[in-house]
Structures are given as structure tokens and as C-alpha cells.
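Here you go, one structure.
Every protein chain but one is kept in place in this view of the complex.
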Amino acid sequence: MKFRITIERKPGLADPEGKATIRSLHDLGYTDVQHVSFGKAIVVDIDSTDETAALDEVDAMCQQLLANPVMESYRIERIG
Amino acid sequence: MKFRITIERKPGLADPEGKATIRSLHDLGYTDVQHVSFGKAIVVDIDSTDETAALDEVDAMCQQLLANPVMESYRIERIG
Amino acid sequence: MTTTSEIPAHIQLGMTDDEYAGVVEILGRTPRPAELAMYSVMWSEHCSYKSSRSHLGRFPSEAPWVVVGPGENAGVVDLGDGWLAALRIESHNHPSFVEPVEGAATGVGGILRDIFTMGARPVAVWDPIRFGPLDDAKNRYLFNGVVSGIAGYGNAVGVPTLGGEVEFAEAYAKNPLVNVMALGLLKKEQLVLSGASGVGNIAVLLGASTGRDGIGGASILASASFDEESGAKRPSVQVGDPFEEKKLIEACLELYDRGLVVAIQDLGAAGISCATSECAANGGMGMDVDLDAVPVREPGMTAGEILMSESQERMLAIVEPTNVDAVLAVADKWEIHGTRIGTVVEGGQLTIRYQGETVAELPAASLSEDAPRYNRPAQRPVSIDELHAATLPLPDSVDVATTLLTLLDDPAIADKSWIYRQYDHQLFLQTVIEPGHDASLMRIKGTTKGLAVSTDGDGYLCAMDPLRGGARIVYESALNVAVTGATPMCVVDNLNFGNPENPEVMWQLIESIEGISQACEALGIPVVGGNVSLYNQTDDVDIYPTPVVGVLGYTATLPDQPPRLDRGEAGMEVFLIGGPGGDDLAASAYARVILDARAGRPHDVDHDTGRAAIDLATRLAHAGVPVLHDISTGGVAVALAEICFASDVGATIDLATWQQAFSEEPHRLLAVVPVGFDWSEHLGGELQAIPLGVLGGNDLSFGTFGTVPLTAAHEIWKSAIPRRLGH
Partner (left out) sequence: MTIAVVVFPGTNCEHDAVHALTLLGADAELVWHRETDLDDFSGIVLPGGFAHGDYLRTGAIARFSPVMAAVTEAADTGKPVLGICNGFQILCEAGLLPGALIANRDLAFVCKPIHVRVESTDTILTSAATVGDVLRIPLNSYEGNYIAPPQDLAAIEANGQITLRYCDENGDVSDLANPNGSTNNIAGISNARGNVAAVMPHPERAAELILGSDDGRRLLEGFVAATKTSPQTNSVAAS
């Protein structure tokens, strides 16, 4: 079973990657870009047949390791 | 208009970050995890009312700046 | 139109019909596919040096302090008291053009393995790099990517990058040069070589698992010219993992410390096939290799793919059977793979099996020793004589001050801190003089000893005269290390040239080797290693002939206070040390940047003056002279400005002609000394110390040739690179 975890910086906290990217985009002429935020997309493949259990497991991984609750929020979606 | 760009490493390329992460997940007891791969999730906000034009623009940004065509593939979806 | 399948396999792999016939003769039969792949890569230009080998013997390579000369993974020299230094230089030009970050990163990883293969701990890296002009977005992308690749890998692997150089010219736009030099330190008893001796010894593969990285990369990327379509035939990119390499370094050093390996070889171009055959051949042995044992990253890999894979961060250790368990335990401790993949056997046969089949069976030595050698025709270009006969269109009078501002804005002359600030250059608490000076100076902790290194090349100069250019870069590099108080000891060289099938390129190569050799002979410093990178050509345009040298200097006792650019103070006097003359402008930055003209024959070296200048610089450094700075790109004016910027003080100097401000004639340096410094006990022979002026004030003043405020000049120099990159 495949899950995509999307991890985003919590709003209000600095996002140097987003800031640098929007600057470069403006320089390149994409001046109508108003905001860019950077996150991670982690795809996890689990050997499981029980979607609920697998989802719980992925959620536990996120809380324990994959995301940092101080600065990040995450979303999980099944993709395969 | 808001778009999410998901950028993934092309298959077959070494993924040191994925390797280190899966090792840590196994150590933590998530032994049924079979594969972890790392990508980026970038959210771009564009001041536009024409979805087709905006999509074209985001695609151009990906090709020009956001994704590295040698190592990465990308997907764009509208999220707002 | 021919389809791929009609083209014979050996041609597709880049072999000529004659080379193929040679393989058939060695084997006495048609090669199997894996065998053909092995020969094609091992006999490629990159691995076999087939076009350059016959000329490399010209380099002087002997001296009493040479422990290991050219031919092994790295050169090794003796520093006394049981200390050895290992050094090597490598290029990663084509991979860095395809993917700048990973190309440069894996270049660093590769050179480090060459160093710790010898038993040494890698302690420093330098990065001589070359790109097209920064006004082009693609060149900026490549430059940025290469620097972050070097930073990303070097910093994380935990080896400081202590300097390098950078040049920008259209000739490199479609073929950037990324060279990397590395230095390692070891105690005598830790030296390890690569020959597999001892029948029954076990070959253990250490490090990362094997994937389809850069299959055929060595031959395709390093030995073929590029054209606009090369995007399409991109082999998969090698991705560096500095974390894996760090663990591999520590594991290998522990193995050496505990005397657990007989021999070791890194896996570079052509991966397992190259490492097993070299290990066997160097020990005069054979080897049985079982590919099924190799840990793979992807399912379904063929024998050829496993054999040829250039996956990074792997080593092959030869271990006595009784030590295998201990070796595997060390691998386990450092969290890397350790796998038996072969056995050393009698006779010279390399046998490789996979999934119950013999996929290769050949004389191990034939892969390296029987490689073809070419004596390619060389031809002196007619145009070079016209060039030398021409004269530069020099104006009668020049405002030195405003001209200096234009030069300071040239990215090759400007402040390089945008680059080296991104590199950890302080790790190991050894860096006495950091990047930003002529050479970096390191202490060997726990001793009074010091080592200095400078890397130097000058494609623009060598294009105008490869013989004189070759000699001049050696002298410049040697003088750079001398101003830290070190005595030049040995050289490594990286020969970056165009297509060797072009006779004019062969001529450039031969001339450069001659020039480098003559200078090394005059200085008594051997060439202990090097690398040749040919086919640096895109769309039929060859790069400038670009030999790059790295000189290692040594001092048994570090100066109490080594000269530094920032030790100048108001009131101190500025002297020019050198011979007479000093106003020739051929191949100078003045000609390149201001006139945009190429004419005249670059000034030649003078071996007596060159030696004397180097010797004097070393002595002055130990005599406490606060600032010594060699005069190179941009001449006296730029050298003085660099001292003033670092020391944050102005200067007033007098020159007889404006040309003297910008001439780059060799063997000259600036010295800043306190008032009343007694030159008499230092000078002699052909060298003079010519008083130029004093430090002080807030301006750079050239008397009748003009004045500029120090801060304005400094700002231009500091911002030239970041401004072009949009920072």
C-alpha cells in the first residue's frame, strides 16, 4: 500500500526556500506569483492489506519521526 | 489560483535521504515499510483567472526553475 | 539510415574495429557481452589514457621524498618523523555539465576515495573550476550548481575545502571544467597499496549497494565529445551520498589501524570490473568473483550492469580468510555493507560468475596492460605564430585607478568568498591560513610541521603559449605556497584538453607537458600524480588547453606569524620583489578584460629568477615579513588592492609606466614591511626589492596615474560575483 505524506511548514514560521523561490520566479518574469511555500512529499510503501491499520501506522511515523510538530504539519493520502 | 507541484526523483536514481529514513523507520519498529522516497511539494499562488494560462505558466516555472529535468519529474494539480 | 541494431556492439560501446580485434586476439574467441563491456570501458580514454600515456613519462617523478609516484591511486611523499602525505587531483568535467550538483559532488567523493585507499585520512580538498561567462543564465546555473555540489558533499563528508580557483571564458561555456584535488595524512605504517597478494584471500565489497548508476559513464561521459543531442543519451546520473562515504572512510581507517586488510581499491569508473581486475593484476594474481553476492539496490540487474555500475561510495578490500569476520564486524559497526564477493586465485585469470553462468573469463592484466596506446599526430597551429608576432593596441596613457576598477569587477579577479564561504574550511582545527590568500596553510596537529597548497591553471595564457603557460602555472603555484613559508615539494597535475584526434590539441598537450616538466625539473619538485581529461569539446569547439597544477609545500616548522594579506598597517612600506622589466602585457588580464585582444607572446619563465624568488619568499615568511603576495592576474595594481582590502588601509605607490601596474610577468611578488626593514641580509643575485610606496590613508593612489577611494574599489571587488548571481 502506498501513501503520500505532504509535510508543510506551519504558517507564520519562516520559509527561506519559499522566499528565495518567489524572488527567483519574479526575477524570471513570473510576476503574478503571489506566494510560494515549500514542503516535502514523502512516499511510503507499506506491506499491508488493512488500510485503516496502515493509515494509523503512517500517522504514527509522522508524529514520531517524519514531521517535526514544532514547525510542521502533515497530510496523508493513499496513492496505491 | 493555487497549485500544488509534486516533484519526484526519477526512478532508479539513488536516494540517500530515502535510504537513511527507511533505516530509521525500521529501527523504530516500522518493519513493514518497504520503500521510502523523497520529493518536494511546492504550493504556488498565482494572481490569475484563466486556469489554462495559469497551468501553462506553472508548467513553464517547473521546467525553468522548480524541477531539475535530469533527475526529477513533476506533476501539477490545482488546489484552490 | 542505420538503426542501432545494425551497428556492431563494439562500435556502440565506442571501440574501434582494431581495438575489437585486439580483444578477440587476447581471448582467442569472440567476447561475451560482459567482457566486451569491460574492455570497452577499461580501454576508454578515461581509464586507459591511450592518447596521453606515451607523453606522461616526460614528467619528472622522482625525488628522495617520493614514497609512491604516479600510477597508484594517489602520490605519497615523506614529511619526516613517520608522517606521509597523499595527494591526487581528478576531473569531473562532463558529469558536471550534465548535472552540476551531483557531478561535482561525486567528483569530491571519488577523489577522497583515492586518498583513503592509500591508508590516509583525507584532510583537505581544493576545487579548480571553469565556466562560461556569468552573463549567461546557463553558466550561472552550472557555476551555482557545482559550488553547491562541492559544498554539499565536502561539508557533509567532513573534509574541509581549503581553496581552489575559478576562471570564466566562452571556451568553457559548453564544457565547464570541474577539477578536485585532495590531500590526506597518514603515518608510515598505515600505507596500503592495491595489489591483491595471497592465494585464497577474500575480496570484500564495502560500502553502498549497487544500482544502475552511470552505467558506461566512464566511457560515455569522459571520453566522448558532446553535441546538442547529448541530452538524449544521458546515462543515469550518479548521486553522491556523503553520509555513506563518511561511514566508509571511518570504517576503512579502522581496518587499516587494526591491520585487517592486505590491499584495497576504490570503485570508480567501471566499478567492480575495474576494481577486481586492477587488484588482481597489481598483485600478479587472478580472482574468482561471484556477482550474486553483490548487494543490489534494484531488482533485475544484469551481470553487465552490476559489473559496470558506477554507484558511489564503494571499496574492494582484500582480506586474509582469518580476518574476514573481523572486517565484516567493522563494516557492521559503521553501518555499511560488507560482503564477500570473491577469492584471490593463482594465475592471472579473472573469472566472474552470475546466476550459475560464467559471464567473464579473461586475463586480469589485459584490461589495463594490453590497452591500446596511440601516438596521435601533433601539429603546431600556424595561427599561433601570427598571434605571437602581433602587437597589442596599447594606448599611450592610461588612468590606472579607473582601469583597476574594471579589472576588479572581472569575476576571475574579484573576491572569491562567495565560493569559499560555502565550504567548511576550518574543520580539524588545522587551517592556519584559510582560503582568500595565495595558498592555504595547514598545521599538522601535534607537530611543528606545516603544509601549504595552491592550485593554479590559466587557460587563457596556455591557449596563447602552452609551453610557457605550462611552466608559468607551476612557478605561480610554487610561489603561492612559498609566501606562507613552505618549500614546494611536489606537484599533481590535471591535463584538461580538447579532442586528441585533433593534431593541434595533441600539440597543446605535448607542449604543456614539456613546460610543466621543465619548471618542475628546475625546481626539483616531482610530479607524483595526475589525471588526463580529453575530449573536452562541444560542437567541434575545443576548450582552451587547460593544464591545472596543485603544488604541495612543506615546512618543518611553521613561521610564528605567517604572512597574511590582512597584516598590513598604515605606515608600512610596499616593495616589489623581482627582476628587471615588468611591463609586458601579453596574455594579461589587461589584454583580456580591457582590450579584449589577444596578441604577443607571453613572457617566458626564467628558471634562475623563479627559483630565487621562491626561495626568497620562503625565507622572508620565516623572517616575520607581515605581508607577501605574489603578483598574478591583474598585476601589481590588483595585488596591491587585495592587500589593501584585506588590511583595510589605503596605499600610495609610484610606478615608472602605467604598464607596470598591470603586467603579469612571472616570478614577482609584493612585500609589505615595517619602516627600516633591512633587505641586505635577504637579497642577493638577480632579485631586487624595489620600493613602490607606503600603506596609509583611505585611497588607492597611483600618483600621476590616478587615485580611487579604497571603499569604492573594495565594494566593486566584493560584489562582482554575488551581483552577477543576483544576490
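All chains are identified by letter, namely A, B and C, in their written order; residue positions are counted from 1 within each chain.
We adopt the following convention: contacts are C-beta pairs under 8 Å (C-beta built on N, C-alpha and C of every residue); 3 or more make two chains touch, one makes a residue touch a chain.
Nothing here was measured: the structure is a model prediction, and the numbers come from that model.
Asks: Which of the chains on display does the removed chain touch in the whole complex?
Replies: Across the whole assembly, the hidden chain touches A, B, C.
Asks: Touch as defined at the start, partner being the missing chain; which of A:28, A:55 or A:71 qualifies?
Replies: A:71
Asks: For the chain left off this view, which of C:12, C:30, C:379 or C:426 is in contact with it?
Replies: Missing-chain contact among the listed residues: C:426.
Asks: From the list C:241, C:458 or C:504, which touches the chain that is not on show?
Replies: For the chain that is not drawn, the touching residue is C:241.
Asks: Can you tell me which of B:17, B:45 or B:72 touches the chain that was removed from the display?
Replies: B:17
Asks: What chain B residues would touch the chain not displayed?
Replies: 16-17, 20-21, 24, 27-28
Asks: Suppose we count only contacts with the excluded chain; which residues of chain A make the list?
Replies: Residues touching the hidden chain, for chain A, are 10, 12-14, 16-17, 19-20, 65-66, 68, 70-71.
Asks: For chain C, which positions touch the chain that isn't shown here?
Replies: The list for chain C reads 148, 151-152, 155-158, 241-244, 246-247, 334-335, 417, 420-429, 431-432, 434, 443, 445, 558, 727.
Criterion: only the chains that are shown with their structure count from here on.
Asks: Round to the nearest whole Å and give the separation of the Cα centres of chain A and chain B.
Replies: Chain centres of chain A and chain B, defined by C-alpha means, are spaced 9 Å apart.
Asks: Compute the distance, rounded to whole Å, between the mean C-alpha positions of chain B and chain C.
Replies: Inter-chain centre distance comes to 36 Å.
Asks: Hey, how far is the Cα centre of chain A from the one of chain C, in Å?
Replies: For chain A versus chain C, the centre distance works out to 40 Å.
Asks: Check each residue of chain A and list the ones that touch at least two other chains.
Replies: 24
Asks: Please set out, as single numbers or ranges, the residues of chain C touching at least two other chains.
Replies: Residues of chain C never touch two or more of the other chains.
Asks: Please output the residues of chain B touching chain C within their complex, sorted ascending.
Replies: Against chain C, chain B makes touches at 12-16, 19-20, 23, 68, 70-71.
Asks: Touching chain B in the complex: which residues of chain A?
Replies: 4, 6-8, 21, 24-25, 28, 30, 32-48, 57, 60-61, 64-66
Asks: Given the complex with chain B, which residues does chain C contribute to the contact?
Replies: 98-99, 102, 208, 211-213, 234, 236-241, 243-244, 297-298, 311-312, 335
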